[in-house]
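Partial complex: the chains shown occupy the same locations as in the complete assembly.
In this document, chain identifiers A and B correspond to the written order of the chains, with residue numbering beginning at 1 in each.
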Amino acid sequence: MEKVKEGDHVLLYDGRKRKFLVKAEYGRQLHTDKGIIELGELVNRIYGTKIKTHLGKEFYILKPNFEDLVYGLFERKTQVLYPKDIGYMIVKAAISNGSRVVEAGTGSGVLTAFLARAVAPDGKVYSYEVREEYIELAKRNLARVGLSESVVLKNKDVTKGIEEVEIDAVFLDMPNPWEVIPSAFHSLKHGGVFLAFVPTVNQMEKTAIRLREEGFHFVECVELMLRNYRVSVIEGVRPSTLGIRHTGYIISARKP
Amino acid sequence: MEKVKEGDHVLLYDGRKRKFLVKAEYGRQLHTDKGIIELGELVNRIYGTKIKTHLGKEFYILKPNFEDLVYGLFERKTQVLYPKDIGYMIVKAAISNGSRVVEAGTGSGVLTAFLARAVAPDGKVYSYEVREEYIELAKRNLARVGLSESVVLKNKDVTKGIEEVEIDAVFLDMPNPWEVIPSAFHSLKHGGVFLAFVPTVNQMEKTAIRLREEGFHFVECVELMLRNYRVSVIEGVRPSTLGIRHTGYIISARKP
């Protein structure tokens, strides 16, 4: 029977479509189309119970999980990666607790956070980002989920070289991953995995060809299409009308 | 400059399509359509170098990673899950080092191994399997990748109840996941994640409807379609002729 503590991040959910990630703080309010909730009133409530708006509408008081926090709490100034691509990349990279990985660019830090969590507590993420503002942004975001310890943010241009060696995996979410291939080759340990995520076919083509030229093995180009289904007792099952959105292509390869 | 030790699992790769996961053992041979390799000769070779068959064809001597070992080394008597679905499920489950998860059925132990690796060293996987032969199979497989410590194999029928409580996530890869929903509800902690993987639309429908009936939140039904691309300097880029294979549907939900 865990209770909400002051300062906790809480997920408010109407049981249907609306969810809000809020902070349990006195003096703050959440304004929804179903009414106003005093956020201070969340303190000492039991997770799983409900709270009413001033209009009497109920919202569940839920504990957010890591995915909620990263996508709900992080300030985002860049396009971010989503679970379908992140999950696949982490499995392909074969990383786990203790792995040492290089990432570029840091951006808002969403991928950074998932990588840090995958290699924590013993591993480390070295994250390169050329724009200083994003370094600051990612620093704030990572602190919000308690992962600052597992990440070394580096305000450097990764195309100028990777400083770490004997790295387990390199993750590139940047427009020109092919420019990092020679230094990734140098930085990775034998069997280490190269991963890049790019939105266009042309970037995928350029990266894959360059990887083979530079001697990487097992160059694979894939795309993951996520389809949502609506299941209803009355209407049955059909794909969601939202459709299958394009995110990007994933290129993976291994250093021989 | 790491060397192959006797008993090491080694990945032999012709640089194109063929790869073989072998053990560096004296007195054993690998027969390929490119000739025979004496596996004892692998001992003391340096990873990344090449070895020749008796016909003079070369194979790279590579160090297998976790994915290679699980899919190459595990004896399989059941349909197994693949990286695209496993990666997504692990991200959705929001598990990491220290998490305690329940799984059923164990089958060949492929998902078990990925879960164990995700929660190691401090977490634990409680894996239910009703058929004793699969318990033995999974035990051998998990030992091969050094993950026995992180898994508790239970030769029990999960539809009869889950014994653990305050669980972070439940993973079901079995024909009738809906029968486990009430006990999953009981076993999960607040905010804990339910995940099921099923091959047919009807199973997805039944599971999703039952989850809502039992009070689960955020019921999501998705399908991940993996498309491979062939990239060639001469022929350009096109989807692989293999096509997009169906594996199954993933249903996720959260305990309120």
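Convention: a contact is a pair of C-beta atoms (placed from the backbone, for glycine too) under 8 Å apart; a residue touches a chain by one contact, two chains touch by 3 or more.
Everything numeric in this text was worked out from a predicted model, so none of it was measured.
Peer 1: Please report the number of identical subunits in the complete assembly described by this file, where 2 are shown.
Peer 2: 4
Convention: only the chains that are shown with their structure count from here on.
Peer 1: In whole angstrom, how far does the Cα centroid of chain A sit from the Cα centroid of chain B?
Peer 2: 22
Peer 1: Chain B touches which residues of chain A in the complex?
Peer 2: Touching chain B from chain A are residues 2, 13, 15, 19, 47-48, 60, 62-67, 83-84, 86-92, 94, 96-97, 114, 117-118, 120-121, 190-191, 193, 201, 204-205, 208-209, 217-231, 233, 236-237, 244, 249, 254, 256.
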